[in-house]
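For reference, the structure I am asking about is given below.
The complex is shown incomplete by one protein chain, all other protein chains being positioned as in the whole.
Letters A, B and C name the chains as they come in the text, with residue numbers starting at 1 for each one.
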Amino acid sequence: MPEIEKNLLDIQHLRIEATSYPPGEPPRDVVLVDDVSVSLKPGRVLGLIGESGAGKSTIGLSSMAYARGGARLAGGHIILNGRDIIHLTGGKLRSLRGKEVTYVAQSAAASFNPSKRLMDQVIETTLKNRLMPRPAAEKRARELFRKLGLPNPDSFGERYPHQVSGGQLQRAMTAMALCPKPDLVVFDEPTTALDVTTQIEVLAAIKEAIRDTGVAALYITHDLAVVAQVADDILVLRHGKKVEYGTTDQIINAPKQAYTQALVSVRSIDHEEKAEAPPVLSVAHVTARYNGTNFDVLKNVNVELPAGQTLAVVGESGSGKSTLARAITGLLPPTQGKITFAGRELSPALPGRKRDDLRELQMIYQMADTAMNPRQTVGQIIGRPIEFYFGLKGEAKRVRVQELLDQIEMGKGFADRYPAELSGGQKQRVCIARALAAKPKLIICDEVTSALDPLVADGILKLLLDLQRQENVAYLFITHDLATVRAIADRIAVMYRGQVVRYGSKTDVLTPPFDDYTDLLLSSVPEMRLGWPEEVLEHRKMESAGN
Amino acid sequence: MHPILKLVIQRVALGCLLLLAVSAVIFLGVEALPGDTAQAILGQSATPQALENLRQQMGLNEPALVRYFKWLGGVLTGDLGKSLTNGTDIATAIGQRLGNTLFLAVSAAVISVPLALILGLVAARYAGRWPDKLISGITLTTISLPEFVAAYFVIYLLTQVFPVFLPVSMVFPGMSLGAKLHAVALPVIVLVMVVLAHMMRMTRAAILNVMQSAYIETAELKGLTPMQVIWKHAFPNAIAPIVSVVVLNLAYLVVGVVVVEVVFSYNALGQYLVDHVTKRDLPVVQAVGLVFAAVYIGLNIIADVVSIVANPRLRHPK
Amino acid sequence: MKLTLSAGIGILLTAMFVLSAIFAPLIAPYPLDLTVGGVWDAPSAKNWLGTDTIGRDILSRLIYGGQITIFVALASSVIAFSLGSFFGFLAAVRGGWTDQILSRIVDLMMAIPSPIVALVLLSVLPLNLPVLILVIGVLDSTRVFRLARAVSMDIAVMDYVEAAKLRGEGQIWVIFREILPNALSPLVAEFGLRFIFAVLFISTLSFLGLGVQPPLADWGGMVKENKDGLIYGKSAALMPAAAIAALAISVNLVADWVLSRTTSLKGGRGA
Partner (left out) sequence: MQDEMKHLLMRTARGTFSRRGFIARCGALGISAALANTLIAQAVRAEGPKKGGLIRAGIAGGESTNSLDPALAASEVPFVTSETWGEMLVNVTPDGKVDMRLAEEVSSSADASEWTFRIRKGVEFHDGKTVTAEDVVATLKRHTDEKSQSGALGIVQGISEMSYEGDMVKLKLAGPNADLPFLMADYHLVIQPGGGVDNPAAGIGAGPYKLEVFEPGVRIGFTKNPNYFDDSIGHADQVEILVINDNTARTAALQSGQVHMMNRVDPKIAELLKGAPGVQVKSVAGRGHYVFIMHCDKAPFDNNDLRMALKLGIKRQEMVDKILGGLGSIGNDFPINAAYPLFDDTIPPREYDAAQAAEFYKKSGHDGSPILLRVAPGAFPGAVDAANLFAASAQAAGIPLQVKLEPDDGYWSNVWNVEPFCASYWGGRPVQDQMYSTAYLSTADWNDTKFKNATFDDLVLAARGELDEVKRKEEYSKVANILRDEGGLICPMFNDFVHGVRDEIGGWIDDPNQELMNGRGLVKTWLV
């Protein structure tokens, strides 16, 4: 009779704790992972999914018997290749890491040593564990480079990390993980930091590499659509606890738990684009460059934003969408063109602008943490514009602050809290309130949802839409995420290399025929369908062959 | 042209510019010191006649700027003028004493720098554990001890209790290297005590700072030993800050050791300056000041150049 | 961040020094200049730390000396700080020419070694406390400037500072409300280090005869007075020396603690 295949990894009742030192409070223990059990057979891929703080990375790393800053493996068993590694130490532990299990981090850019050549880093563990002599290791590395579709793979290893792009680094990191022929690779959000168009390629490359090498993998991500492409099974986590565990097909098509269903159905908001209206903002022939440089980051940009509506500016990093925002706010005075706001022409530079211009044109940032002074309470943060623009003080101010807090659906008692005590979503809401406090005509939203978990992001988007209805405020919405665009935009401007390549009402922009870039962009948006990336890439190959 | 070369050249040029500015500041600053130079030189037995003669001879009646450029010209041609108090040629006097200063500084550096780095690495390796605490404790004490206290302590210990060294550390031309080293042993010990702590602490800090980076975690997850991680991955990226602090201390060893020189009657630049400052021997003060500034700026240039070269982004541009 | 043992000790000692300095007249067993014993009497019940070169009680002189030492050090580091950090912030916020000019001036000042400058200045200026404090303070402000500038540079690029600018806030607000509160902790730590530096610097100057003048006594001066006994194992000079070291160490401990707190606030990775 055929013997049943042994499990490669068996995690039983895993419990991970950490001690946290909240400012001004006594240190306390927090449970990061609570009674999680999961197993993985050789050559299979397990997807760990959940929002930030769900403990997915923590579990992934536990398979290397590693716990980050101050966390400790507090209970349960981690059985790898038939032995419990949870209490391994010293040499035994080190020979496990980098040999049996390897790791691909979220930000390869930060995870490569800037002062060493890629090749040396890629084959470091292979050499350290004397798996093969240097020439052989380098040969294998080059093969992996080729397999992962890196440009001129033979010389690629000679470069330094800063000399290659983010997507390439991510692949190099995958090569580094695969080089010592491990039994298990832990992928920790390997594509999250990448632009969509890059993400799809890296994703496909990783998927292929896994298939060819037959290595088992833990694939950690917050994006179901992504994990759907690679994983055989999926473990859904929340607050360090198991929510649901099943095959990819079951989780995506027949989720049992409400939370899973929410995850699956995320980004289902849609909204009717509004009718024409007089423009509150019009940008005409704006060209800009950073002083000291000699090339234009904005080239002859023309867009209009009707009052009370939303203009979504879409594009990948470096497309100049944020620069456009800086130009409008006056932080980067344009070299040519003019910006008209609420009927009057704005002076290009910030100092020249009237207080009302400043008041009616507010901004919300991507990183809510860095957008709020950590030493000020929510009350002070929201209160300042009220006092500054409307001269309200004391009680009047307090009342207005509370109004705003209610508007952003945050109850009593928040006014006295410090940003550090808020969740990511709450922080972003406070930032919105701060913008609203100025009673603006236009709010520039710079990637306001991209740092947030999908569900939270949805909440924020809903809030923004409600506020637009109530206050008739217009949004200039900068994002790289087309789903978000669908959710809220009335108009869309697609930017590429400092130019607006496609501009118009949402329906016009999103209906074919597309220009090449928009096509590329739209087709790269992850979809749940299995085998989607291959199709797309295949399609693209044919097209380029066609031309 | 390779960007590094460009940067380096820029940096050096900037340094020279700075030095020029400093020379002006020193010259005019010293000129502006209160007190009548002539009076100070001739002291008690100064007859008005003698005073006037001296003023003439020193050209104190010319405008300051003219005198500055004359002086600068002299400096550039290696002529620092003559000491007003005993008419000896300043260049030669400084030459010898600068030699002594450097000799002391180098002897101290040769011991302290490697020691500091090693201790720093060890402390970083065992951060928060007893070796770290021990090293930090000791260095903290030495850093908190005024030099002269340390000096007298070693004098008492090593010339009286255990008479192995000499309390007076003068060195002369024609002394054998061995003899010189034996002579300066005590000041070297004191200086090592003083600079070691600072360098070691900064090394430790720099390493620990780098240890925060993600690529250190990568290295740990590669299963490298802690020392491998520090040596292969942390240290190369901590070089720049370490070098800058090392250089800072080297500079200190050259320009900051007046006290030690006084206590051990070591005949080097510091004492030379002190003697002449009080005599308002302006040419000497200006010359020595310039030499010190030059050393200081030079070392800082070296530090910058090293950190430029140590930066892979600059070394291997895209 | 919890208070570590070493930090506790540091704070305790520092407090002790400061208090004994403040209440010197109350606790000192004898007046500053009264001769109460022979030359270099050994410590005894009458003179806990023995007597000095002309038979004055060392403990009393230590306590009064602490007054001067701490006062001068404190005053000069306060000056160094107000000067250094204000201009540092200004340079960071204003940027451009302001930054260029200020930074170059500081480069210039730092290019001339401060011990030398102090030596030259103090040997020609009238030697009194204000001059002493001013000289040390100004010389020391350059380092503070560099730190303050660096720290606030990091903060100045934060979005909340940009937000304030977009709101139309003035520079004063930006400096004092947005930047200062966030730059405080590293600066506080630096203040500790500057203070120690000042203590050591003053002691050294007094030792060279350029520091605090009699009848006032500071610790450095006391070491100088009594050093001749050292090589005969007379402990008199060690007492003030120990005092200097102890003060420096304790403040150092506190500074280290504050520093570690600030770095842990800055976060890095980890739970």
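By definition in this document, a contact is a pair of C-beta atoms (placed from the backbone, for glycine too) under 8 Å apart; a residue touches a chain by one contact, two chains touch by 3 or more.
As the structure is a computational prediction, the values presented were derived from the model and not from experiment.
Touch, as defined at the top, links the missing chain to these shown chains in the whole complex: B, C. The chain that is not drawn here is touched, among residues C:Leu3, C:Ile54 or C:Ala150, by C:Ile54.
Of the candidate positions B:Asp132, B:Glu147 or B:Asp281, contact with the unshown chain belongs to B:Asp281. In the complete complex, the hidden chain is touched by one of B:Leu72, B:Ala91, B:Val262 or B:Leu314, namely B:Val262. The chain that is not drawn here is touched, among residues C:Val18, C:Val36 or C:Leu127, by C:Leu127. Taking the complete complex into account, B:Thr85 is the one of B:Thr85, B:Thr141, B:Gln212 or B:Gln228 that touches the chain left out.
The omitted chain makes contact with chain B at the following residues, 35, 40-47, 49-50, 53, 83, 85-88, 93, 152, 155, 159-160, 163, 166-168, 170, 172, 262-265, 267, 271-272, 274-279, 281.
Counting over the whole complex, chain C has residues 33, 35, 39-40, 53-55, 123, 127, 208-210, 213-215, 224-225, 227-232, 234 touching the chain that is not drawn.
The working rule: only the chains that are shown with their structure count from here on.
Relative to chain B, the most remote chain by averaged C-alpha coordinates is A.
Of all chain pairs, the one linked by the largest number of contacting C-beta pairs is B-C. Centre-to-centre separation between chain A and chain C, using Cα means, comes to 47 Å. In whole angstrom, the spacing between the mean C-alpha positions of chain B and chain C is 22.
The set of chain B residues touching two or more other chains comprises 214, 217.
In chain A, the residues that touch at least two other chains are 68. Within the complex formed with chain A, the chain C residues making contact are 1-2, 158-160, 162-163, 165-169, 177-178, 181-182, 264-265, 268-271.
The part of chain B that touches chain A in the complex is made up of residues 213-215, 217-225, 232-233, 236-237, 310, 312-313, 316, 318. Residues of chain C that touch chain B in their complex: 107-108, 111-113, 115-116, 119-120, 123-125, 196, 200, 203-204, 207-208, 220, 223-224, 227, 230-231, 233, 237-238, 241, 244-246, 248-249, 252-253, 268-269.
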